[in-house]
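Just passing along the structure, written as structure tokens.
Here the complex is missing a single protein chain, while all its other protein chains stay put.
Up next, chain A:
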Amino acid sequence: MDPECSQLLPALCAVLADPRQPMADDTCLEKLLDWFKTITEAGSSLLLLQENPCLVELLCHMLKPQDLSSRVLSFSLRLTGVFAAQEDCFQYLQQGELLPRLFGEAGPLGGAAWTAPTVRSGWIQGLRSLARHPSALHFLADCGAVDTIFSLQGDSSLFVASAAGQLLVHILGLSMQGPADGPPSLQAGDWPACAKKIVGHIEESLRSTATPQITQALNVLTTTFGHCHDPWTRVLWVRLSPLVAGLLEKDPVPAAHSLVDLLLSVARPQALRAQAFAVLLQPLACVLKATAQAPGASGVLDGTVGDFATVDTLLPSKAACVGLLCRTLAHLELLLPLPQRPCPWPQAPLLGAAVTLLQLCQGSASPTSDTGHHLCALLLGCVRVQRAALDFLGTLSQGTGPPELVTEVFAVLLEYLRSPDSSPTVLKKAFQATFRWLLSSPKTPGCWDLDPQALLFLRELLPVLQKRLCSPCWEVRDSGLEFLTQMTGRWGGQAGFRHALLASEVPKLTEQLLRDPESYVRASAVAATGQLSSQGLCISPASPEHPGGQQKSPLSELLHILSTDSEGFPRRAAMHVFTQWLRDSHADVVGDTEEFVAGVLQVASQDLDWEVRAQGLELALVFLEQTLGQPGSPCPYAVTPPVVAPACPLAQALQPLCRVRLFEFAFRALFDCDRPVAQKSCDLLLFLRAKMASSSSPQEARSSPDVASVEAALQRWQAGDQAQPLGDLEPEVVLAVLKSMDLEGLRGALAESSDHVEKSPQSLLQDMLATVGILGENEADCY
């Protein structure tokens, strides 16, 4: 604990102990407790109590008969538990008889305060915290706490009752872990007294005729078997199962729900998982069965559904049907990538079910049964199911499927992409699923190009994409462009794809969408143009098709957007593209890299959007790395930038950076009012300084007048006056300035979150004191 807090603590304890100073806000107490938990987890509780005697005083104060607030009392009980969790501290508190007096009959337990549920809850939680070591077990047995816990199981407050049950489970578990001399024997007769007592109580409850008691016992057992799989639990089950079986024979079965929960928790996990999976598959099995052309077509799922009556029960109304199917699909989607997913995974039937569902929603399925017709009517045009099924279908692309089913998958995807009735969200999902299936389509060995089937599909897809790019709905244009960007990124270098794309109107439409009225679409068009241009798929400014066309090159188009677009998204997208182009040594950039970088940085530095400025620093870093010849991530397969490590002195190597005014940009960003920008700039300059240190640069320009004037200018910048430019900087000056700057300190300051002061424990203590007016200034008002 830091000294400032230690100083404040006595005053706070005094406030807490003073019944005239009510704590208005109990979230403060929670925060305080959290703080103490952090402290005790990191260090010794005993030491803490010894260094801050006010804490023990506070706890002792609770024992005096007085009108204390139940909140503070509850807090103190919990706090005691937190301290007593460490055995030495437990002993320390035991010496003062503090624990028995707080938790025993003499404490709040017997008093009027016990009527407040919060006190009872505090009592339980306190015990829960301290029950961590064998000493605690003896203590619990001695002070009769276990009997109190039994009675609290039926408490009028549900929170208290439930916590009491949990505490019993915890104590049982703790006592069965046994003392240091090894675990207790598996013979139930040899179990520790505490465990015997609890088990005896459970047995008694199970024999009881009162349902609430049976329920309590069953809940304790369910939690026990659910959380712990130690060998002793099996012994416990063997001992108790006749009693549980006895319950099953009663008519009516008492506490049926709790009994089911218990039986589920003791069932063997693997068997249970298979059953759970079968239940999960049931709705899809219904769908397949209702639409199957021939019986048995649903394959593995077949066994999970009995007859059409099941369908009627499971999927009676539209709301029920849609809700159930969506949940099923979502669960299966989550399950698919997990290692513990059921094996064998019924990939083909699931694929069939997803396709069938999509067809039902679209009205293109041809159901053979009345149930199928009924399902069709329920699902027709249902956007929720369409979205869920498309997501699921996309996930299924990780596995394979029979070729005829895969053909069906592509057919249904195309149907969705084509359909004028597909809503924008559905369409987006359809695009995503299509991309995933194209990714998983079989590859020709040694070739990354799309296989002939996929290419045929692509030829049908491109006209659809073309139309979607002209949609009146901006979301559709946007998702169309995103899809194009993904596709180009993946297959832009492959001949088949290039040929199909260039034969379509898509590149031209993309160029036109750079002037879309919707900023999101412009942003996506920028990204797509960037990708197309990287792959050389942009329509050239003066192609034979557009003789004398006034079209600008993609670079100047995007620069124009960066400097003039009124919205942030397209400008951010342009910066991303530029950074990527620089990284990939894009043809338009390589021509005159310095001019490109200088131009972009100049525009970016004036941008009002901090993300644009931050991205500017990213671009600067890429340029820096390329100039200084050290790629950020040394990857053996990366395209080597044309600039190789300079053999020349560092100052000379910095010349290009000075020419593009990179340092002016970086220094300005260093004092940016937006923290992420400043942090990024700081990292960049630190990287440069590290570089400087590693190279043996003999030049020293420490005392040059230029350095002084630059430092002076930077100080003004830091103070907020950024009007004056730095002018042309010499590499030597830059190096000198960098050396003299406290960049580490700046980074530390920037790393702290802006609310780090408000979140400190000191601030918490001060706040709590301030609310009751202890901190001084208000005292004068007290006459």
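As a convention for this text, a residue touches a chain if its C-beta (ideal position, glycine included) is under 8 Å from a C-beta of that chain, and two chains touch if they have at least 3 such contacts; residues count from 1.
The working rule: contacts and distances are computed from a predicted model.
For the chain that is left out, the UniProt protein name among "DNA replication complex GINS protein PSF1", "Dynactin subunit 4", "Phosphatidylinositol glycan anchor biosynthesis class U protein" or "Integrator complex subunit 9" is "Integrator complex subunit 9". Residue in contact with the omitted chain (choice from A:57, A:204 or A:421): A:421. Set against the missing chain, the residues A:126, A:367 or A:492 yield one that touches it, A:367.
From the set A:210, A:320, A:334 or A:470, the residue in touch with the chain omitted from the display is A:470, counting the whole complex. Checked against the hidden chain, the listed residues A:376, A:598, A:707 or A:746 yield one contact partner: A:376. The set of chain A residues touching the chain not shown comprises 363, 365-367, 373, 376-377, 380-381, 419-422, 466-468, 470-474, 476, 505, 508-509, 512, 515-518.
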